[in-house]
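Before we start, here is the structure in question, set down as structure tokens.
The complex is shown incomplete by one protein chain, all other protein chains being positioned as in the whole.
A, B and C are the chain letters, set down in written order, and residue numbers restart from 1 in every chain.
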Amino acid sequence: MSLDDLYMEIILDHYRNPRNRSGELEGHDVHVHHSNPLCGDELDLRVRLRDGQIDGLAYDGDGCSISMASASVMSEVVIGRKVADAEDLAEAFRLMMHGEGVGRQEDLGDGVVFEGVAKFPVRVKCALLGWMALKDALNTHSEGGQAHSVTHE
Amino acid sequence: MSLDDLYMEIILDHYRNPRNRSGELEGHDVHVHHSNPLCGDELDLRVRLRDGQIDGLAYDGDGCSISMASASVMSEVVIGRKVADAEDLAEAFRLMMHGEGVGRQEDLGDGVVFEGVAKFPVRVKCALLGWMALKDALNTHSEGGQAHSVTHE
Amino acid sequence: MFDVATVRKDFPVLEREVHGRPLVYLDSAATSQTPQQVIDACTRIHAEHNSNVHRGVHALAEEATEAYEAARAAIARFVGVDASGVVFTKNTSEAFNLVAHSYARRRLGPGDILLATQMEHHSNIVPWQLVAPEAGFELRYVPVTAEGYLDREAFDAIVATGRVKLLAVTAMSNVLGTLNPVAELAGAVRAANEDAIVVVDGAQSVPHVGTDLAALNADLLCFSGHKMLGPSGIGVLAGHWDLLESMPPFLGGGEMILDVTLEGSRFKQAPYKFEAGTPPYVEAIGLGEAVAYLERLGMTNVRAHEVELLERALPALRGVEGVSVHGPSDPAQRGAAVSFSVEGLHPHDLGTVMDREGVAVRAGHHCAKPLMRALGASATTRASFYVYNTLDEVDALVDAIEATQRFFRP
Partner (left out) sequence: MFDVATVRKDFPVLEREVHGRPLVYLDSAATSQTPQQVIDACTRIHAEHNSNVHRGVHALAEEATEAYEAARAAIARFVGVDASGVVFTKNTSEAFNLVAHSYARRRLGPGDILLATQMEHHSNIVPWQLVAPEAGFELRYVPVTAEGYLDREAFDAIVATGRVKLLAVTAMSNVLGTLNPVAELAGAVRAANEDAIVVVDGAQSVPHVGTDLAALNADLLCFSGHKMLGPSGIGVLAGHWDLLESMPPFLGGGEMILDVTLEGSRFKQAPYKFEAGTPPYVEAIGLGEAVAYLERLGMTNVRAHEVELLERALPALRGVEGVSVHGPSDPAQRGAAVSFSVEGLHPHDLGTVMDREGVAVRAGHHCAKPLMRALGASATTRASFYVYNTLDEVDALVDAIEATQRFFRP
């Protein structure tokens, strides 16, 4: 495994030019804060939902290139999806990061490049942070909540 | 160091034929119980004092050959001595057991053979048990006490 | 079955002489000897992958962490729990103290009974005594019969109160060798009180008999690396994750936290919340290697080998005049730790003279003073066997006892 597996050009691109990165989102329905205290990664995620669909999403945070780039990719590929579909995609991403194959390759878009990160066990959590936050946000909303805060180990 | 340094004939003789070993002593003034829980040695010592002199002494107990033989020798060499003299002799024995030379060689009598035990660090405590009990008994009495119990480490 | 001669070659210390005689090491119940494989595993970490675990992104840190977690998984499998149910401690004693502070002190109170037995090692007595006054629970002990078994009637009577909230029992006595029917006892305690938990002292059993926590019907299991071919400085508290997770942390420090603020802290999940500070990671990895070694031999074979030694030792010892053997007479009911007394000979004299014959046995109270009192002895002599001991060494044991008797004969 080489450094380029970890820091693919696409990842560096998302890190340098983040998409949908913002500390605000007009009319958001749910806001979650996730952190990974061991790494020092912090992520705020806001989601706006309309008709069972992700209508808008913005993240912001302080973290390594992997966590921030992964959140950026995630934002791109889930906006516009149905909630159930986005949850399924998040699960596909999780499985990929645990080395259990790449399902929904097409839908994951740039997300597939994170497969290389799976070879760096200590960085897997970083790649997952944004997706875990998404799952939690959708879940929090479905249970009627508006905000939630989670610390990962 | 050979086994014979530890178990000199004289020591074995005192072990097989203990002197002054008894669980009673008529008219005793002080009674102490000393134990060494690590080894499982237990010793009862009774002393009768007349005119500042050790008039009678009896010990009994449950212990290894070294501890019982040493108590037997101790009993022989201190009966009849002045208290201060016996205390001084106990100190000479203690120094010998810590490898600091043999003072009062003549007065220690059979006691000098325990010098060989000093080469067996785990058995030094056994050899000292009776003498420590004697010191404690004399001390307890001088402070007006009649009985005392001590556990050695 | 394994070949003992081949096994012996793995243990460098067995080539030693003491006092000019070949070493006959019969003190494995105190500490077992270390095979070259375990020594090498420890050396390898120090010489090639040394790093603090769980903290770094650099190569050495990743390698050390991976080896540490692989050891946890191997040890977990060895006793039938999930890796997340293995907490590393420094020894069995620390494991019991953890349970005493994080469970007994919090969850037991006035009216509750913590039931131990009279044959427990001090490590399974003193930690409970230290927390009992604060917590207010009552500490009771199952007496031991003359043959060295737990007194089942007395046990049943105490259990029938329905007040036993924690049973703390050894799977194998380090003095008598008795193998206790843990699963049965656990079943009885649970039947009388469904909230009760069962904590097993596996310090002697895990090294010698195949162990499965579920088969023991137990909740928690404590054992030490140094009695099972592993290094010193490592012990284990193994158990069900749910139970461990329900317990508050015991030791605080680095590594076991999620977050620390000046006002307070949040903790990781089990097992990590119980591993404060830099763990004995080299030792854990060494223990992992020891477990692999035992698995290669096969625990059924280990037990069979020890029964063979017992079948030679028990009658032979009983055949020596003046010798009485403590504990069960049936090899099937006991492990290979054999305590005995010799008429007219104090255990310390016996130990010293036998040592001169090259035979290393233990003399003393074996950290089981309450049991000693029950036996009416202030000390006993104990010979204990393991995978590397031979039938010839059993004979050497008997010879050494007889030599000692001759030495002290008037």
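Please note the rule applied: contacts are C-beta pairs under 8 Å (C-beta built on N, C-alpha and C of every residue); 3 or more make two chains touch, one makes a residue touch a chain.
Keep in mind that this is a model prediction, so the values were computed, not measured.
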Touch criterion as defined above, residue of C:67, C:86, C:135 or C:257 at the omitted chain: C:257
Residue among C:125, C:167, C:294 or C:397 touching the omitted chain: C:125
Residue touching the undisplayed chain, where the options are C:177, C:327 or C:370: C:370
Residue ranges of subunit B at the interface with the undisplayed chain: 37, 121-123, 151, 153
Missing-chain contacts mapped onto subunit A: 3, 6-7, 12, 15-16, 37-42, 62-66, 120, 123, 126
Sites on subunit C contacted by the missing partner chain, in the whole complex: 12-13, 16, 18-19, 23, 25, 27, 30-31, 33-34, 36, 38-39, 42-43, 46-52, 55-61, 90-94, 96-97, 100, 118, 121-123, 125-127, 129-130, 139, 141, 224, 226, 231-235, 249-257, 259-262, 264-265, 276-283, 348, 351-352, 354-355, 359-364, 367, 369-370, 373
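Definition applied: only the chains that are shown with their structure count from here on.
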Maximum inter-chain contact count - chain pair: B-C
For subunit B paired with subunit C, centre-to-centre distance based on mean C-alpha positions, whole Å: 38
Between subunit B and subunit A, distance of the C-alpha-averaged centres to the nearest whole Å: 80
Centre-to-centre distance between subunit C and subunit A (centres being mean Cα positions), rounded to whole Å: 47
Numbers and ranges of subunit C residues touching at least 2 other chains: none
Touching two or more other chains - residues of subunit B: none
